[in-house]
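Here is the structure we will look at, set down as structure tokens.
Yeah, one chain of the complex is gone here, protein chain that is, but the others are all in their spots.
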Amino acid sequence: MRTIRYSTKRLGTVVLGLSFYALSIVQCVSQTSDSVLVPRAALESLESAIQGVAEAMKTIMAAVQDQATDTSRAPVKCNPLHEVMPDPTAPPSPDATSADAKNAFDSSKLAQLSPDRKHLLLTSGLPCAEIVTPKGPKPLTAIENLQRGFDFYSWLTFLALNTPAKGPTGIENASGGEQAVWENGQTFKPLLDVMLPGGAKPFWEKQVIPPACQALHVAHPDRMVVKMIEESYNQPFKTGPLIDQHNNYAIFDILMNKAMFEYIVKHDLFSQQGQKGAANSALRIDFPPGQNKDPKSTDPNNKDDVGSIMIKVSWKILEGEDNKSKFHHIDALMAMPATPDEQFDPPCLEKTLGLVGIHIVHKTIGRPQWIWTSFEHADNVPELSEIDNHTLKSSYNFYDRSCDAATCPPNETPPRPWDPEPQNQLKFRLRDNGKVLFNSQIVRELPLTPATKAINEQFHAVLSNSVWKNYILIGTQWPSASPCTGDQAQAANAPFPFTDFDKQPDMNCAPAPTFLANSTLETFSQGTIPQASSSCMACHGNATSYLQRPAAKDARDQNDLHRTAMGQSDFTFMLEKAR
Amino acid sequence: MIEPKHHKPASPASTGKDGTTFTRRSVLAGAAAATASATIGGDVPAFAQAPVAAADLSTFVTLSSALTGIAAGKLKPFADSLDLSRDFFDWIGDWSAKRQSAAFAALLQVTKSMALQPGADGIIKQPDVDRLVNAIEQRGDEPKYLARSIVLMWYLGSWYEPEALKKLPAKAPSFIGHTVISPKAYTQGWVWHVAQAHPMGYSDLQFGYWTREPPPLPLSDFIGKRDAKTRPKPPKGG
Partner (left out) sequence: MADDDIDVVIVGSGFAGSLIANELAQQGKKIVILEAGDGLPSNINRYLERFYKAEDKVPESPYPPPMSDNDGHFDTSDPKTVRAGRPTLRTLGPGKWNDPKQSYLDQSEAKRPFASTYNRVAGGTSHWLGTCLRFVPSDFKMKTLYGKSVPEFVDWPIGYDDLVDWYGKAEAELGVSANVADQKYLNINFPSDYNYPMPAIPESPTDRAIADALANLTTAQTAFLGMATAPTSVRVRGLPAARNSQPYRNRRACAGNTNCIPICPTQAKYDPTISLHEPLNHKNVRMMRHTVAREIILDADLRNVSEIKYTRYSVTSNETVTNTIKAKIFIIAANAIETPRLLLMSRNDERTPEGVANFTGMVGKYLMDHPYYLAWGHMPLNGKQLWPYRGPLITSGIGDLCDGPFRSQRGAFRVDIGNEGWNFVAAGIVGSDPHATTIDFVNGVNRSLSKQPSRNGVGLFGPALTKALNDNITRQFRIGFLVEQTPDAGNRVTLSHHVDGLGLRRPKIAYDLSSYTRLGIAAAYKMKNLIFQKMGAIDYTDLVVADRDPTRFEQQIDGKPVTLNYGGAGHIMGTHRMGFDRNDSVVDSFQRSHDHDNLYLVGSGTFPTGATANPTLTIAALALRTADRIGKRV
């Protein structure tokens, strides 16, 4: 049975809330500056930046008003403005001369901003695309400066997506139970609502509710419905489930934003048959990229656009002893996966889910290999150094500090069988005597860099009233070989170039950092072994689809278009899930 | 089965961490510390304690570029996520320290004394390469064969002892042993790119790529600077 997720009335309420929100920002902006310690040059540029923000906010507000009547566009607009909203935490440019400027790079800088400016930063919105530069003060290298730019962009993205969907609190005062923008059903859609049984056509406003959850869904229409399949508890390519310290399975889910959804529907990619069809025989999968409008361009197609975003989340089931206020959490309806022998009707469980990990992947014009951001809950796992130096926290979500390495060898998968048994309701099975059989003992193998830790501290300082201070950026992976990325860079609507051809010999264009793993999502693939250890781009570069090319007219014609890009995908495994 | 997670190689170690290294570099503000010494356990010979100046690393990259025929910008990209040049530099530093050898210093010195200008494609021209090789070989067998070991490091990701290269018979089937420097070094080997392929066991390409020949581009597109003029346009309707 299909239901419309939200009534128009509700949508109107959300839009009004946003307008009110935008108004309050404009009011803040028109106040004069106050006592923040910034050097004059920077202050002046900050002032003009803020003026620019005010102008832009007016435009955004107007656009937001438009959306009250236009329900076909995603209400999440993107912000091209962080180019004019300088990163106040960044080291000053090399030509800054004053002593203040030279000493300005310190971790408390963000906290020194006035509340208005902090607010502006935290609400600057979803970046349309990255703005990064290799320039910066010595001894930082080009790649360190670029990495820092990407990490800053990652935080802005994270904050924008997790902004409370309903007013009046903003992200800086968000409590654990407030629904985030990406969860409101209007901006992101779960993969399983797109790749439907039988390859049926999906509709944005329609949600598939499993039979077992029907009654509960009617009673609680706001709750997120999580339809579980094997990948909901078993990490990619069957690398293993993750069991928390309260014996619950960690739950994983994948969602896509509207731009990706529309591309999939437009090209009939939601079914295997559609992908294999003749209409797609020349298609190169090319999800729309985000871009900042080029101010010099007169092309009407050149506009700010957020482009494609896909996210993958990991949840921890929160129960009695858990401190809910430390987690962003939602009440959800969980449809358990069918057992292979289909003897049980999988039950629908009411659970409170706490966010413990999130991957945010954003395709932009400058980085058509996508930008790969990963955040985690700060209490998930210790780093090796914390264990060695005995600086452990009092408790972790996926690590027991009282269990030694011999009894609880780290990063091991649970004993088989791995499938959750319906009668255990998402708890891992116990021993015959009722005692716990296994809880995952997970350690972070690749430590966060000092630069990433510093930026986390900076943002936490201004999120001290928010549940989001409990989350840390793990890192951002981005393609670093600039001529290589440039080969694929394209203006909106330009034709996609050859895939295998232009991207030789490295279609991933040298991911930086080489390896990146989220301790909850790539738990057992952490490390530095090429091909084997987790690297977002190295793995996703292998993703394929069911696209087929017709036989070449001349089997020997090397330039025959139809020989290229067989089964090609655009760094996503979503298309493989079509049925 | 319980296995050590990161076993340290016994012989002159690479940095041991194949992941990002800018953590270490950030800490070494001023680049004064001898990274080489961090990788040798125990007694640190005098050579290894010499500071690793950025200039020396840059000279090593120039030397490598000349000998291998690959653009310096490929060996050490501007935004370098891998830091392979540093791994190799450290490896040779360790090796030199263990053998109390001045051959590497000699190679760097010779390189610095020459003007080696790359062409527009970033590749140093043959006459300059030949001059450099002559000058190296005049310094003796040690630098001569060390230069060859360096080329093989970049091409194959393995360390071949200069002594073993010297002893190889000119014309008879014979096996020469080697040590793989690291998984990173193996998967970044250049011989495969020179062959317009990829290392066996490490493909960054997508399904079906092999049924087409590699693009009819100059080889420099694989090992030098890309040139927009020589890149074919996509076909219509693509």
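When the chains are written out, they are named A and B in that same order, and each has its own residue count from 1.
Following the convention adopted for this analysis, a residue touches a chain if its C-beta (ideal position, glycine included) is under 8 Å from a C-beta of that chain, and two chains touch if they have at least 3 such contacts.
Note that the structure is predicted; figures quoted are calculated from it, not measured.
Peer 1: Please identify which of the visible chains the hidden chain touches across the whole complex.
Peer 2: A, B
Peer 1: Looking at the full complex, which residue from A:Q214, A:N302 or A:Q531 touches the chain that isn't shown here?
Peer 2: Considering all chains, including the one not shown, the answer is A:Q531.
Peer 1: On subunit A, what residues meet the omitted chain?
Peer 2: These residues touch the chain not displayed: 230-231, 237-240, 340, 412-413, 416-419, 524-525, 527, 529-533, 541-544, 546, 548, 555-556, 563, 566-567, 573, 576.
Peer 1: Just the residue numbers, please: which parts of subunit B touch the chain that's not shown?
Peer 2: 1-3, 7-11, 66-70, 123-126, 128-130, 133, 147-148, 151-152, 155-156, 158, 160, 165, 168-180, 182-183, 186-187, 191-192, 194-198, 200-203, 205-211, 213-214, 219, 223
Here is the rule we go by: only the chains that are shown with their structure count from here on.
Peer 1: Spell out the part of subunit B that touches subunit A in their complex, as residue ranges.
Peer 2: 2, 5, 17-20, 22-23, 25-27, 29-31, 77-82, 183-184, 187, 192-193, 196-198, 201-202, 204-209, 211-215, 222, 225-226, 231-232, 234-235, 237-238
Peer 1: Touching subunit B in the complex: which residues of subunit A?
Peer 2: Touching subunit B: residues 134, 139-144, 146-147, 282, 284, 409, 445-447, 449-451, 480-484, 487, 495-508, 510-515, 527-531, 538, 541-542, 544, 558-559, 561, 563-569 of subunit A.
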